[in-house]
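Starting off with a structure, shown below.
So, chain A:
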Amino acid sequence: MDILTSLVVVPVLTVLALFFVKGLRQARAWAAIGTGIELLLAIWLTVWYLQLRGAGHTEEMLFMRDVLWFKSLNIHYAIGVDGISVALILLTAIVLFAGVFISWHMQELSKEFFISLIVLGTGVFGFFISLDLFTMFLFYELAVIPMYLLIGIWGTGPREYAAMKLTLMLMAGSAFLLVGILGLYFNSAPGGGQLTFNILEIARLDLPMNMQRFLFPLIFMGFGVLGALFPFHTWSPDGHASAPTAVSMLHAGVLMKLGGYGAFRVAMYLLPAAAAEMSWIFIILTAISVLYGAFGALRQTDLKYINAYSSVSHCGLVLFAVLMLNKTSFDGAVLQMLSHGLMTALFFALIGMLYERMHTRDIYKMGGLMKVLPVISSVYVIAGLASLGLPGLSGFVAEMTIFVGAFQHEDLFYRIAVIGSVSAIVVTAVYILRAVGIMLMGPLKNPAFADLPKAAWQERLGILLLLVPIAGMGLFPGWLSEMIMNSLDHIVAKF
Partner candidate 1 sequence: MERLLFYLIAASLIGFGLLTVTSRRILRAAVYLFFVLAGMAALYFLMGYNFLAAVQLVVYAGGVVVLIVFAILLTHGIDHRLRLAPAGQMLAALALSLAGIGVSLFAIFSYDFPKVLREPEVEMSAIGQQLLSTGKNGYLLPFEVISILLLAVMVGAIVIAKGRKMKNS
Partner candidate 2 sequence: MDWQKLILMRDELSLTVLLLLLLVLEIAMDSRRKHQLPTIALALFALHTALGFLPLASGHLFGGMFHTTPMLQLMKSILNIGLLLVLLQAHAYVRSEWVGRERITEFYFLLFSSLLGAYFMISAGDFLMFYLGLELASLPVAALAAYELSRQRSAEAGIKLVLSAALASGVLLLGISFLYATGGSMYFEDLQKGLSPNVLSVLGFLFFFSGLSFKISLVPFHFWTADVYEGAPISVTSYLSVVSKGAAVFVLGILLVQLFPLYADIWREILVVIAILTMTLGNLFALRQTNMKRFLAFSSIAQAGFILLGLLAGDSRGMTAVLYFVLIYAFSNLAAFGVVQAIALHTGKETMSEYEGLYRSNPRLSLVMLLAMFSLAGVPPVAGFFGKFFLFMSAAGAGYYGLVLVAVINVVISLYYYLLVIRAMFLRKSEQPIAHFVSDLPMRISLVLCVAGILFLGLYSPVYEWVLGLVL
Partner candidate 3 sequence: MIEGVSIQEIMAVSVILFFIGVYGFLTRRNLISILISLDLLLNAVALNMAAINRYLHPDNFQGHFFAVFIIAVAAAEVAVAIAIIVDLYRLIHSVDVEEVDKLKY
């Protein structure tokens, strides 16, 4: 079996194994083993990929494999990865593995929890390796659906409402997507011949302009919903706020990336002409997302809401960069996906730990936690700094690449839009520091919190799993950026 397929098979096997285990201890052990293997696979894949590239393999995709699935419809199970997908696979594996440790004490229906979590992971891995639009769509929805159970069963607050809203909105997004994909399919053989869902094959075509105009908004919006595109982002705050920790991590950290990746890989890559023509509309929307998310976070008192709005802002930046149509900004978009994935996962992990200890997420009920929970608080500060783009951490690398890249756009309108979204960094600083200031610093507000339990080993491990890549990416971004850049030539060539 090839390595990519095993990325999907391993979680499936893990899920199957989980069906037969009993109790929390076994369940989490198996989940940890399964996701651990997955992480090793992802690392191995990355190394191998870099080796192959280093050895002069310059194909667009590596590890390609193509199995005819529905013969008469020409639906394939077609997989392959380039630098972008490899990076995102690595991210997913890290976050998933960390998520298992963060959920170490999931008491209620623990087995089911890990099953749903890993099913979600399966969808994400499958999505990132897919080269066939059908399988891609299949995995996309597969990744979304477990969210309902994950939030609905293990969530907090208005969990039923949030779960329903999230599921429905994301599914509504995929409705547009589906139509777009079908449109691509039926236009994939302009000279007669076999219709195809294969991305690489469609990319070779030059689709008629009126078709592109029709399909691009559908697909971009479809993915945009998951990418928290204004005004379709409103599932995000409630969803994140209600979700259990690991789910928030995975959702904000990984799942939202599906939107950015899809918008990039499908909407931009396959419909370049329409993308170039219509990008200004979405530039406006995404620029609004960036600022709007940041301003929205300013006044929140619930930590998760702060982070959710922050995600809207950061993911908006991903889509923003994607629309800027040059190599650097594309690179920045991917870097931002990785960076945001890691740090938002870290954020949610920390918030989960805080919530577990204090049973509140209201920053005004906390205060002076730095003294009580030094590790968690310090890491929270670091995550915050990463989020506001401190050099040496991942956020800086991603944001700067985006800004510099986006600013290379010839059109003045786009550059002004860049300046607009750059401004969000100030607002980001304000809301991050506000939260940090109120929650972690100052005198201890609530004496009941004077001796909260310190971070346990699995929590530290989870944190470390996320923190190390954040710092690593921030300090040595070169290889990552090169890996992504090298994969962008084919895409950039379309513009």
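Operating definition for what follows: a contact is a pair of C-beta atoms (placed from the backbone, for glycine too) under 8 Å apart; a residue touches a chain by one contact, two chains touch by 3 or more; residues count from 1.
How these were chosen: all candidates are chains of the complex that A comes from, given by their letters.
Values in this document were obtained by computation on a predicted structure and should not be read as measured data.
When you check 1, 2 or 3 against chain A in this complex, the one that touches it is 2. The residues of chain A lying in touch with candidate 2 in their complex are 69-73, 75, 134, 137-139, 141-142, 145, 148-149, 152-153, 159-160, 163-164, 167-168, 171-172, 174-176, 178-179, 182-183, 185-186, 214.
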